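One protein chain omitted, others in place.
Coming up: subunit A.
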């Protein structure tokens, strides 16, 4: 199974690998959700939805249903938290 933004735990980070272009709104792209950019899960609301993420310096909230379409390579970063 592929790892997506929806699988991140709080404080975890990853690099965007693939972006389901046809499904996702162009606004996400404009806000910096591009392949190669780093994503961090800042906070999640109860029921883990919506997700508050930091993409490349842009702080945005998206729903789980959208997050599931952004594939990631998880970053193993032991210095974070």
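The rule is short, and it goes like this: contacts are C-beta pairs under 8 Å (C-beta built on N, C-alpha and C of every residue); 3 or more make two chains touch, one makes a residue touch a chain; residues count from 1.
Quick note on the criterion: contacts and distances are computed from a predicted model.
Q: Which one, "GXGXG motif protein", "Monosaccharide ABC transporter substrate-binding protein, CUT2 family", "Ferrous iron transport protein B" or "Succinate dehydrogenase cytochrome b556 subunit", is the UniProt name for the chain you do not see?
A: Hidden chain, UniProt protein name: "Ferrous iron transport protein B".
Q: Touching residues of subunit A against the unshown chain: what are they?
A: Residues 21-22, 25-32, 34, 42-43, 45-47, 49-50, 52, 56-63, 65-66 of subunit A touch the chain absent from view.
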